[in-house]
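Data block below; observations after.
A single protein chain has been omitted; all remaining protein chains appear in their positions.
Note that the chains are named A, B and C in the order they appear, and that numbering of residues resets to 1 at the start of each chain.
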Amino acid sequence: MIIVLKDGIGKDKIKSFSDELSRDYGVKVNTWFGTHSTVLGLIGDTQSVDIERVQANDIVDTVKRVQEPYKKANRKFHPDDTVIEVAGRKIGGGNIAIIAGPCSVENRDQICGIAERVKAAGASFLRGGAFKPRTSPYSFQGLRAEGIELLLEAKKQTGLPIVTEIMSINHIDLFADVDIIQVGARNMQNFELLKALGATGKPILLKRGLANTIEETLMSAEYIMSAGNEKVILCERGVRTFEDYTRNTLDISAVPVFKRLSHLPVIVDPSHASGIDWLVEPLSLSAVAAGADGLIIEVHNDPPHALSDGAQSVTPDAFDVIAKKVFHLKKALADL
Amino acid sequence: MIIVLKDGIGKDKIKSFSDELSRDYGVKVNTWFGTHSTVLGLIGDTQSVDIERVQANDIVDTVKRVQEPYKKANRKFHPDDTVIEVAGRKIGGGNIAIIAGPCSVENRDQICGIAERVKAAGASFLRGGAFKPRTSPYSFQGLRAEGIELLLEAKKQTGLPIVTEIMSINHIDLFADVDIIQVGARNMQNFELLKALGATGKPILLKRGLANTIEETLMSAEYIMSAGNEKVILCERGVRTFEDYTRNTLDISAVPVFKRLSHLPVIVDPSHASGIDWLVEPLSLSAVAAGADGLIIEVHNDPPHALSDGAQSVTPDAFDVIAKKVFHLKKALADL
Amino acid sequence: MIIVLKDGIGKDKIKSFSDELSRDYGVKVNTWFGTHSTVLGLIGDTQSVDIERVQANDIVDTVKRVQEPYKKANRKFHPDDTVIEVAGRKIGGGNIAIIAGPCSVENRDQICGIAERVKAAGASFLRGGAFKPRTSPYSFQGLRAEGIELLLEAKKQTGLPIVTEIMSINHIDLFADVDIIQVGARNMQNFELLKALGATGKPILLKRGLANTIEETLMSAEYIMSAGNEKVILCERGVRTFEDYTRNTLDISAVPVFKRLSHLPVIVDPSHASGIDWLVEPLSLSAVAAGADGLIIEVHNDPPHALSDGAQSVTPDAFDVIAKKVFHLKKALADL
Partner (left out) sequence: MIIVLKDGIGKDKIKSFSDELSRDYGVKVNTWFGTHSTVLGLIGDTQSVDIERVQANDIVDTVKRVQEPYKKANRKFHPDDTVIEVAGRKIGGGNIAIIAGPCSVENRDQICGIAERVKAAGASFLRGGAFKPRTSPYSFQGLRAEGIELLLEAKKQTGLPIVTEIMSINHIDLFADVDIIQVGARNMQNFELLKALGATGKPILLKRGLANTIEETLMSAEYIMSAGNEKVILCERGVRTFEDYTRNTLDISAVPVFKRLSHLPVIVDPSHASGIDWLVEPLSLSAVAAGADGLIIEVHNDPPHALSDGAQSVTPDAFDVIAKKVFHLKKALADL
């Protein structure tokens, strides 16, 4: 960590500040006196140093981290790709995992029917919302516990492991048989939930928040990991910008950046990123070309009558085409 | 709600779609046939109509709401300002309420000492963080339950009602004696928490999310209100933009917009909006000039040694000046 | 265009407003009286109707366009892809055109040397900045007229047509022998420049502005086209967001959206979008997978000594690999 001090600070003040940093954080402090300003360099484990606190000091001009603030999620300390294995399916390390299914679980026929179709098309996991985060309290809120029961039936019928979103720390027990627990974008910084999920040991699909940086996303992964659970899958699902043609703006660069900074698997959600069914195919292909380890795609047998997110859901027929192209592309990229 | 259909849709299809809307949502549907396109107008209570579902229909081009999607928070149905009274202090309706105190509760002397100072300066409420949302799992997470105990002691000593943030639905019992429960920006769309707070009947200070629109903020208020608790205070605390000189970008326009769309009280948090101590004064004055019902300001006796947010905390001496100017300005505005 | 009127407006006022719209814009106005609100539907060519003016009327609640405001750039009126041919090279219609070269032209050896290398790797066009838009007046501003001379020499030597940016309407004469004139992101809404370029008849590479929507970009293309020049190439180069790891945020969705809304060719600039050399390859591949008609890539023989944008420039060796992969991927996609 580099701390630039303001002009004209006396040596006494600098020394007492250095001593304080050294004592409080167990770091070594080097001082470099320049003509116009003085710079302190902190050596050691600076991850616990609170930037805001340092900045609050009167004599400090600016502070700059040199080390990344995440440790367990950091590729530097874990050069190999993390590969998460769930019921024989692998996520990470150059495999392509497709998670597909409806936005909301609606009834047995719907979820089982879609599960059969996406399995046939090559999906490795079934998704389906049981607890639904909706902007309006007057919108359908999901089948909740019953939705999870139906997902488990579809799993039994098709063998597909299931992925579904958790919305409250109070519901963790209901997720005991869920294969991958999803944390939605709106809960990415629900830190108490993250800590509790860290204690479950289950694979966690962590969606990037609407206005969260790449680094903040890695810090949320770090919350789960530092609570003892290293099975975290990162998911880029678009961020919020001024552009309103699409529901969100897919930050495709986040895919290679996450892969470079972290060893965790990275998947992309083209459905929420765009909010438009016909964009799912080109965004899926671009995600795979950018190096994503997988996709999570909303598929519905009857989008106009979907209880949520119909506009961005593709039909099973359209999904057949998308999955085929994705696997073909992945093969072509492997030859490069 | 206005639904614009695509070109060249047959009358049969239009009729069956209209009938479906009418049946599913209990609304009346008027059809207007134009030369190039057909428009449907939905009449009645359209708040339950799911825009996404309508958009997912093949024959629909675009959909536009005419009614706002919030009802209980809507000034149209509640023209008078809501005034929330807490231990004799009023928030809303042209009063200026100042909530002040440290980012984090650190120890008895700190919280009681600051409480005395901000009370003397004219603050009506004491703030202090017990549960702290921090980006890093390695940062100080707050004194938690003990922090609430210390706040209650400061309340006992000074008579100031207390405001503190809740981070998990699991902690609600700990907040039984808290006067105003704060929902932080990162939890603004933690819908399960909002519903649970709706059941408490306690005044809720709802902070706008980092990337949430004014309408979404009102919809989150609606979650609390529709669960039975109408005591919601809205708080503008800056949104996330490309500008990086300030920690966030204070959306000052949100103040008069919230006041026009809703009857709920609106306060401003200049400390989090800017992240910089010397901006707290000008932003406080501008908030009051824009019509805010109050302010929430971070005050710390020793900012460089604050356990969190030191850079944006003002000293008690600086707070004396700010409060004096704010009250003076409020008086001048009342004469306009 | 759909105009929703406020509640409780008298029929007389509505009639006189309808008559005015009809008279001023030559459109037919249909009125639909609902229970709570009245809706006007404008039929005919509504592209000249000024939304702001309509909104300024006291009786108007909201206005919604049904027709897109662009005509010449609109795929509806021109279903086939526009293919622009320059010196035997095609841009658009499923071809992949790569434009490559240094950020700034620095001297004869540099530009000719790079030109040879990018030609050998498969680039169809040479780029190089002669007039350089720089945030600081104290940064290198380009070789200006001399830079264009050097580009023309490189063209003579290699046969590659050249692409270079114009910064002022005053310089148009200097661009007489330039093959494709680039309008930079900062000038995308320099409307006087766009009109003047419309009069040149030369192919124009139009970069999307840092904070401009897809629709605004098409409106800027419309400026050039309505001034008589239909040879416009759209370029997505990233937009400005809160994410600061990358220089900009590549809006990959803009590629398929531009292709659907317009018949114009669409290329991607991964160098400016990311600002980081090692991101150029994955972003190039993702752009091609998303359907881009080409790429514009910064290549420099000695990035650390480039006079501008060194951090995002790739070496000729790295470019060899990128071009090879891009062509391989394009071939694989053609087989889908």
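Everything that follows uses one rule, which is that contacts are C-beta pairs under 8 Å (C-beta built on N, C-alpha and C of every residue); 3 or more make two chains touch, one makes a residue touch a chain.
This structure is a prediction, so every number in the text was calculated from the model and none was measured.
Colleague: Going by the contact rule already stated, which one of B:Ile59, B:Ala227, B:Val257 or B:Ala318 would touch the omitted chain in the full complex?
Modeller: B:Val257
Colleague: Give the residue, chosen from C:Gly44, C:Pro133 or C:Pro316, that touches the chain omitted from the document.
Modeller: That would be C:Pro133, which touches the missing chain.
Colleague: Touching the hidden chain in the full complex, which residues of chain B are there? Just list them.
Modeller: Touching the missing chain: residues 211, 213-215, 239, 241-246, 249-257, 260, 273-274, 278-279, 282-283, 285-291, 325, 328-329, 332-333, 335-336.
Colleague: Quickly run down the residues of chain C that touch the omitted chain.
Modeller: Where chain C meets the chain not shown: residues 47-48, 50, 52-53, 55-58, 69, 131, 133-140, 167-171, 186-187, 189-193, 195, 209-211, 216, 219, 222-223, 226-227, 239-240, 277, 303-313.
Colleague: Which parts of chain A face the unshown chain closely enough to count as touching?
Modeller: 2, 4, 28, 30, 32, 34-37, 39, 41, 43, 61-62, 64, 66, 240-242, 244
Definition applied: only the chains that are shown with their structure count from here on.
Colleague: What whole-number Å value describes the gap between the mean CA coordinates of chain B and chain C?
Modeller: The answer is 39 Å.
Colleague: Distance between chain A and chain B based on Cα centroids, please, to the nearest Å.
Modeller: Here chain A and chain B have centroids separated by 26 Å.
Colleague: List the centre-to-centre spacing of chain A and chain C in whole Å, with centres computed as mean CA coordinates.
Modeller: 31
Colleague: Send over the residues of chain C in touch with two or more other chains.
Modeller: 241-242, 244 - these are the residues of chain C that touch more than one other chain.
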